[in-house]
Structures are given as structure tokens and as C-alpha cells.
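Note that one protein chain of the assembly has been removed; the remaining protein chains are unaltered in position.
Residue numbering begins at 1 within each chain, and the chains themselves are lettered A, B and C in the order written.
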Amino acid sequence: MFEHCIALLKERGVNIQDINDCVMYLQKDHETGVTNDEVSETVNSIIQKREVQHAIMTGIALDKAAEQHILDDKILEDIINRDESLYGIDEVMAYGICNLYGSIALTNFGFIDKDKFGIIKELNDHKDNPNICHTFLDDIVGAIAASAASRIAHNQREVVGSKDAK
Amino acid sequence: MFEHCIALLKERGVNIQDINDCVMYLQKDHETGVTNDEVSETVNSIIQKREVQHAIMTGIALDKAAEQHILDDKILEDIINRDESLYGIDEVMAYGICNLYGSIALTNFGFIDKDKFGIIKELNDHKDNPNICHTFLDDIVGAIAASAASRIAHNQREVVGSKDAK
Amino acid sequence: MFEHCIALLKERGVNIQDINDCVMYLQKDHETGVTNDEVSETVNSIIQKREVQHAIMTGIALDKAAEQHILDDKILEDIINRDESLYGIDEVMAYGICNLYGSIALTNFGFIDKDKFGIIKELNDHKDNPNICHTFLDDIVGAIAASAASRIAHNQREVVGSKDAK
Partner (left out) sequence: MFEHCIALLKERGVNIQDINDCVMYLQKDHETGVTNDEVSETVNSIIQKREVQHAIMTGIALDKAAEQHILDDKILEDIINRDESLYGIDEVMAYGICNLYGSIALTNFGFIDKDKFGIIKELNDHKDNPNICHTFLDDIVGAIAASAASRIAHNQREVVGSKDAK
């Protein structure tokens, strides 16, 4: 199922390196000294988790179904296609990922969801194109990046000890 | 959107009274003295909330799309149709409802999700019929009932004061 | 209990107006036209909720107990006093508040927790003073502000309809 998810992400325009860049951005204020390879490894480990795979598949399926206009419920289809600002099921699904990585992941997600960066901004900007829908995908990518940054923070501290304050 | 959600629930075999019965079941150990009309009112007030409406619409849309076999992702479609035991996005969506009503709602949901009752059992039993999928709906109904029971508990205590322990 | 919580917040250096300012900051990119009085009203309505009151009381009790060095567990006391960066129970408690106001509240909290503003920054800056501990309070204030901003967004949209995208 891992390969399936990587392929789905790629098909929708997201590479692991795009997610890595978001992780690096989230860490920019911390001297982590983590290499791109290590970030890749962490991002991959997150996508290996079954619950994360289910979120990726479900979110992309909803985006695609809305794009293809095949949903019976046209009210919902329209809400998803417009990424209606008070529609929050995409964030609910993103929190389903972040929760697995603790409170730092949730805070990271909230930050990158507001201060959109890199691929998240690109996905989000597509929304003026009526034929493309990334309502769920941008939040899922943000959640994976936020979780990876959280995991790296936890691992770093295990090595160097915890001296600095939040 | 409220009428739309009530109609969707009905189309999928769920009436307000079915949800009321679950609420009553969740309260059976407490002397609440709440009437069926009051339970109805609470259940309706929950379905009036925008985030709850979005969850109802999205969950039912996924159930129907799986049933109709119109999703591109056949791996996911199969997981949803079988209600695969480790697929948890349905519960994630249910928690999106319960969270709005606090920790008692979450506990109630966990209980009724294991000790299936009434309409929740009926929806769940359909799963041997390959043409019917209620993977999301049974959890959404459980979440609405759990939230209603929580709200009633909070309101009761406001009236009579809080003497009994948890 | 409402008056008790307002008094506790004041005693620890937080006035309703300080929270209002954070709400205004969170809304700065949206043309809400909401007045300071309306923000006050919303902030007050949040503090009127029982679960929020419990979080305020519990968080401040932990901050004060750490400050007074009266906890048996000196390892924990030290973690709280230093606001150890991987200690996340303060955020867990804040999410207990935000969850009641939906996914927008969670996103708002993540943002203001990273991009500290106003009273949240002030509370946080105290941490070099070994005699003052606001480990829980800054997150609780952030959660109340994030919840108020979310509630205002939801109410606004009810009036003007939802046209703009997220």
C-alpha cells in the first residue's frame, strides 16, 4: 500500500522532496543539522503508517471524485470543489494524521496551514482552476510535513538532551 | 443544509427516532427524566451544526461512492466496502463530531461503537450484503447520539447541580 | 465559576482585553468588521463554558504549584518550570478547549502558538524568571483566542454567506 500511496501523491503532483522542503521550512528556527536524506527517511516512515495511508487514499479519492463531478450529492461536491472556507473535514482528516505524532505535530500543522509554503501553496493556488481540486491534498501534505518535523524534534532531543525552552 | 442532511439520513435508512433510541440507551444508567421530545430537540440541534452537516454529507458520499463502485482507487473502494477493521477514517470523522461536544461525547462514542445498539447494529449488519455500504454512516450516527447524550448530561447538571461522581 | 476564572486570569496577569487583542490579530487578514465589544462578548461566552473553566483552573493550578515548588514529583516540577520544549500536556489541555470550537480553532491555535503575539508573548517571555511559571497559561490564553476567532468566522459566514475560499 506504501507504493500505491507514493504513486497517488505523484499523480496529484506531490513528490517526497516537496514534502521534505516543507519539513525544512518548519524547522528553520531550530538548529537541527538534519540532512535532506534524514528528512526523506522520516517522511517515508510516516507514509508507511497504515492510518496515514488510509488518509492519503481517502482524501485524494474525495478530491478526484469532486473534480470528476461523480458524487450524487451536488451540494457537497460544490463545497469541496470551492474549498469552502468553513468546510473542515479536510482538516479533521489531517488531524487524524497529526494526532499520531503528538501535540507538536498539531501545532506545526496549524502554522503551515496558515502560513502556506511551497507545494502547499501551489496546491492551494490551483483552486481558481475549476477543473482541479486539492481541497484534501494540501492539508494531508501539511499534516505529513508537520508530523515529520515533530518526529525529528523528538528524536533530536533524545540525542542532545533537552535544554532549550519551547 | 439541515433539511438536506435529514433527507440524506432518511434515504440511507436513519430517522431521528432511531438516533433518539441510541441516546436513551446511552443514558439508561442515569435517572435523567428526559422525554423523547427533549431528546429529539437535542439531536436536531446537533444536526443543525455546520461541522456535523459536513461530516454527514461527506461520510454518506463515501459510502455511496463505494457502493456504486465509481471511485478510481479500487484498493480504497474495496477497503470501504469491506469496512476493513483497521480502516479508521470513519472513526476520525466521527471524532470530528464528538470533539465539539467534549470528552463525555468521546467516551459515549467509544462505548456505543463497541456495544452496538439499535440502528447502529442494523447498519453494521448490512455489511454482508455486497451492495450496501454503511462504513461511515454507522459511526456518524453513533457520534450524533453520543454527542446528544453528552449535551443532555451537561444541561441536566446545570439544573440539578452536580452531586454524583463519575 | 465564571467569576472565579476571570479572577484567576486577572491574578495571573491576563485581562479579557488582552485576549481580545489576540483574537483581532488572528483575524487581521479577514475583513470581519467585528467590534471590540463583539469580540469581548465572544471571549466571555467561551469562558462561560464548563470545560473551558476546568481547563483554566487546572492549568493555572499546575503553573502555581510548580512556581511554589510544592509538588512531590520534582522531575515534573522542573519540567513545568522550565517549560521543557517536548512537554506537551499544556498543548493537550489547550486542544481540549479548541476541539469544542472545531477545526478552524485548532488551526488558529497552531498559528498563534508559533507566531506568539501580545499577552502570549509576554507570558512566554517570563520564563527566564525562575519564580514565575506560565507554561500552561500561555497555551490556554491562545486556545481561548483561537476558539473566539473561529466562532466569529462561523457566525460571520452565517450572515454574509460563504463566497471566499479558505
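The rule is simple: contacts are C-beta pairs under 8 Å (C-beta built on N, C-alpha and C of every residue); 3 or more make two chains touch, one makes a residue touch a chain.
All of these numbers come straight from a predicted model, not from anything done at the bench.
Residues of chain A that touch the chain left out of view are 50-51, 96, 99-103, 154.
Contacts to the hidden chain, counted on chain C, fall at residues 1, 4, 8, 50-51, 54-55, 57-58, 60-62, 64-65, 70-73, 75-76, 79, 86-89, 92-93, 95-96. Interface with the hidden chain, as seen from chain B, comprises residues 82-88, 91-92, 95, 102-104, 106-111, 113-115, 127, 153-154, 157, 162, 164-166.
Basically, only the chains that are shown with their structure count from here on.
If each chain is drawn as a node and touching chains are joined, the picture has every node linked to every other.
Averaging Cα atoms per chain gives one point for each, and the point farthest from that of chain C is the centre of B. Chain A and chain C have Cα centroids separated by 25 Å. Rounded to whole angstrom, the centroid-to-centroid distance between chain B and chain C, based on C-alpha atoms, equals 30 Å. Within chain C, residues 102-103, 154 each touch two or more of the remaining chains.
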